[in-house]
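Omission of a single protein chain aside, the complex is shown with its protein chains in their original locations.
Naming follows writing order (A, B, C and D), and every chain is counted from residue 1.
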Amino acid sequence: MMGIVDKIKEIDGTKVTVQRENRIFVDVEKERVIGTLYSMKLIGFSQLSVLSVIDRIADNQFEIFYVLYNRDEKVNATVRVWIDRDNPVIETAEKIYPSAHAWEREIAEMFGVKVEGNEEAGKPFILENWNDLPPMRKDFDSIKYSSEHFVFRHSEDKNE
Amino acid sequence: MEKMTQDQVRTIANMLRKRSLWMIHYCTGCGAMELPPTMTSRYDMSRLGLAPFVTSRQADILLITGYLNVKTLRRVITVYEQMLDPKYVIGFGSCALNGGVYWDSYAVIKQLDRYIPADLYIAGCMPRPEAIITAFQDLMDLIDSGKADGYKRYKRDLAYYKENQRKVLG
Amino acid sequence: MSKSYELFIGPNHPGIPGNFSVKIELEGDTVVKAKGDPGYLHRAFEKAMEGRYYIQNLALIPRICVPEPDINEAAYAMAVEDLMGIEIPERAKYIRTIVLELARVANLTFWMGSFAATLGLYTLSQWSFGDRDYALDLFNEICGARVYHMFIWPGGVRRDLPPGWEDRVLDYVKYIKERLVDYDNIFFKNVMFKYRTKGMAVVTKEQAIEWGATGPILKAAGVAQDVRKDDPYAAYGYLDFEIPTLTDGDSWSRAMIRRMELDLSLDLIEQAVKKMPKKGPVCAKMPNPLKGIVPAGETYAKVESARGEHGFYMVSDNTGKPYRVAVRGASHTHMFTIAEKVLIGQRLADVSHTLVSLDICPPEFDR
Amino acid sequence: MVSTILIAICVPLLAFAIGLTFIMFKLKITARVQRRYGPPIIQPIYNLLKLLLKEDNISHGVIFSLGPIIALAGSILAVFFIPIPGLNLLTGSGDLIALLYIMAIGSLGMALGAGNTANPNASIGISRALTLMFGYDLPLVIIVISVILQYHTTNLADIVAAQANGHWTLWTLPLSAIVGFVVTYGALGEHPFDIITAPHEVATGPMVEYGGKHLGFLMINHMFHIYIEIALFVDLFLGGASNLFWFYIKMFGVFFIMMLCDEVFLRFKIDDAVRFFWKWPTVVALISLIIVLVK
Partner (left out) sequence: MNMSLELLLATPFIGGLLTYIGGKVHRWVRNLIAVLFSLATVGEMAMYYNTTFKGVVWGSLFGSNLVLQTNPITWLFLFIVTAISLLVIVFSIDDMKKEEDEIVLDSYYMQLLFVEGAMVGIVLAGDLITFFMFWEIMSWTSYFLIVHGGKKSMAAGYKYIIMSVIGAYAMFIAIAMLYAKTHSLVYSDVALALSQASPSFIIWTVVLLSVGFFVKAAVMPLHTWLPDAHSEAPSPVSPLLSGVLIKMGAYGLFIVFYGLLSVNLAKNIMPSVFSTPILLYIIQWLAALSIVLATFLAIMQEDAKRLLAYSSVSQIGYVVLGLATGTSLGVAGGLFHALNHAIFKGLLFLAVGAVIYRTGTRNMSELGGLVKKMPFTFTALLLGIIALAGVPPLNGFVSKWMIYEALIQKKEVFLLIMAFVGSTGAFLYVYRLIHSLFLGQLPEKYENVKDVPILMQIPIWILALSTIVYGIFPGLAMDVIVKGMKLFGFTPIAYNLFGFPEGTAMGSLTVINIAAVLMTAFVAVFIIFILFPKTRQVSQYDNYASGQELTPDFKYNYSFGFYMSFGRVIKPILSMSIERVYNYWIDAFKIFGDYYMRRIYTGNLETYNSYIVIVVTIAAAAVLLGGKLW
């Protein structure tokens, strides 16, 4: 069991936290993230489960996390990287994990993260004709947007 | 005299229409999950003359099965406008009625009948097959009495509907 | 002008499972390009959950995946339990197992009907949708709802089982087993079924691993990966079962894997009902739900849905509302990474059954 | 003269009525096999009249509207060339070979109308329909030739007359009759040959843009189509009938067996369907043809 943690620790610039026996968190710098992911794949983390973003608005940062799964050791590892919220740029991981392509399209749309190297990131994916802030950011107020764009039905409303 | 025959024709036509309602095969939301049981062997809505049909040209009823987000709304309007008169809309579930649990969502519209005229709503999330069948029977009564006139309202208040649609769809 | 032309499969098309659109480009009758177009079911779940208390979110989570809502409840509950450090009672574990497996049976019978319909056999879909309905009746008994149960919640399950429910579950299992003989005769042993699906839409073992497939796609390609076995949750650790695998990775193998999983699920239900403690609490002691504060932390909880690995990545900041919930639906990868590649070179007649064979569930990736 | 006009009006109506009752039974039989109760028995009439009384109809051009009309006119024409008990109608003006081509007028009309919709689903449906027609045509001509050689005439009325007193072709040429059944089944487009309208693939194919009265006319055409195909089968292989009642019973028997088959088959792919028709039905039909030639 500890073998896999050691292997991850050997990768340059990683900070490993073991939460449970099969939940590992790996923190890396923005510059090293692709290299880390590549090394992770080499040591058996062959499946990308989730790739998404946490909007750490208090620190003015985006936390991007990659949940990886090692099929042989049955271990989930989460690679986390913090990037600047004002200039959110990340390199694509689609060369390493093909399934990252669609996740990256999603974070590009929902958080406004620029994904370098992914041609389709930034094109409309789930939303259509969206011209407001990326909706998943913490500073986007969903209720305000709704009340501006849609009319709520109140009990006194008559069906016209 | 001529008016009378026209009325008679309309009465007969309504009588036929209510007995043969074809429903468009378009699952706009999660409410569509209760349609297969309604359609198939256990509840068998074909007893009432209802049948699922594929394209917008063939169908009479448009079921808005649950929430309707903005992207789907555009398609729903396209489909609705392609359907041939007389056509009926059933708002299905509380989301179509007032947004339901998605009341604060930026993507889901809150009132269906601001965009296309709904003849009937079914409450509940999600409505049970029994409720759906009751709703169809209510719609039949409405058709029989000539009150299911959503398509006429849409033509009459086209400006109103188009204005609302433009506001949401941009 | 190019030789190819464009065709929309969906959203208003019987060949698409749910409200979803695949834009395909065809040359003659052969697909040269396929592009999924999601978003028709986008309701902003992840955004909405950030604005609600943990207990309120219970109403939202089953609606993420319509055909099999219980996996969402289970994964959500497990994530919260993980963050709070709660261990749930034994009986609750078994009840969860039974409910989850029953939901899987409902989903698989539903899938069978859809799959048969895409291949032109409407009789099976009529039969199996009807038989699925009896499973919904069982859910109706325990929680009063047919589709969205909100039965599994953090700490265990919402209430104890009604008396005699276990027997009725066993009766249902017996009934389905009898019906499966008919299903096999009309569909799974049908020569034309093999003819239509053998060698179609192949995802080989290497491809499945490279593209990140999970669930039946991976099992059909020959990898026995299953969260129930690898990272046991609920009562799966106490039960005795083997994960079925096949090697071809084609449409037929995936269908047969699902057929075997149906057998497995029925078997698991029987085992769980037998082994379940007859008495005991069904819910751990939880703090006041309205003030329920979850300690800060990050966790990833996963369960095995009928489509593959279904996970919740939950971040808490020591308040009553989750800071961020990310949902991982198996269909996300299956559609945008696998289906778009597998569809290329397929014939138009096979597009629909390929999509259903990969079991694309749009609400999972639209959210 | 009056009787001629009467016949000219009544025969198509009769064909329509027979086709209509078959559709009625079809819905019920299907429902029963699928463990359902099924729609009311006169549901097809409601459907048809509702479609015809739709207030709004769309058209993509003149040919779009003419398509169902040509199809229906072609079907009515074909009805007059199939002898019914007691009436040989126009069998003297065109024989079996002419009938095979007259039956194509309907398909051609529908193909033209569907093509004018500018919808790829419709075009694919038509491409499949014509390919399927090419597929079942090969065994069809072989069995038709074997019947012609058996009775030394191409006149359908004479063929029916030659089978009087129970000397049905079904007994004398059983292999041809079996192939004839398969071909008729394919021509009706039931499972597994419902490739043309396959909703999950091409969204009802040629009918994709048809609604309202156009669709109503296509449904009427379908009823005629059922009548023509099955009546031709009955005339060729089951010896026609001495009165209308037996004619109807024979036709219904054939149709009933077909409906039972309909519910248990999956759908072919179009090239597989052609391969199927060109394999076993053709071989069996050729064997039957050789038997006739040697005899």
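Everything that follows uses one rule, which is that a contact is a pair of C-beta atoms (placed from the backbone, for glycine too) under 8 Å apart; a residue touches a chain by one contact, two chains touch by 3 or more.
Remember, predicted model here, so these are calculated numbers, not experimental data.
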In the full complex, displayed partners of the excluded chain: B, C, D
Among C:275, C:321 or C:347, residue touching the chain not depicted: C:347
Contact residue for the chain not shown (choose from D:17, D:77 or D:264): D:77
Sites on subunit C contacted by the missing partner chain, in the whole complex: 1-13, 16, 21, 26-30, 347
Touching residues on subunit B - with respect to the absent chain: 26, 55-57, 74-76, 78-79, 82
Missing-partner contacts on subunit D, residue numbers: 8, 12, 52-63, 65, 68-70, 72-74, 76-77, 80, 90, 92-98, 101-102, 104-105, 107-108, 111-112, 115-121, 123-124, 126-128, 130-131, 133-134, 137-138, 141-142, 145, 148-149, 152-155, 203, 208-209, 212-214, 216-217, 269-271, 274-275, 278, 289, 293
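The criterion applied here is as follows: only the chains that are shown with their structure count from here on.
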Chain pair with the higher count of C-beta pairs in contact (A-B, B-D): B-D
Chain closest to the middle [Cα centroid of all protein chains]: C
Interchain centroid distance [CA atoms averaged], subunit A/subunit B, Å: 39
Centroid spacing, where centroids are CA-atom means, of subunit A and subunit C in whole angstrom: 23
Where subunit B touches two or more other chains, by residue: 25, 40-41, 54-56, 71, 104-107
Multi-partner residues of subunit A (each touching 2 or more other chains): 126-128, 135, 140, 142-143
All chain pairs that touch each other: A-B, A-C, B-C, B-D, C-D
Contact footprint of subunit B on subunit C as seen in their complex: 11-14, 18-19, 39-44, 47-48, 51, 59-60, 63, 66-67, 110, 113, 125-127, 129-130, 132-133, 136, 146-148, 363
Footprint of subunit D on subunit C - complex, ascending: 5, 7, 13-15, 29, 116-123, 126-127, 130, 186-187, 190, 192-193, 195-196, 347-353
In the complex, subunit B residues that touch subunit C: 24-30, 32-34, 36-37, 39-43, 54-56, 67, 69, 71-72, 75, 79, 101-102, 104-108, 125-126, 128
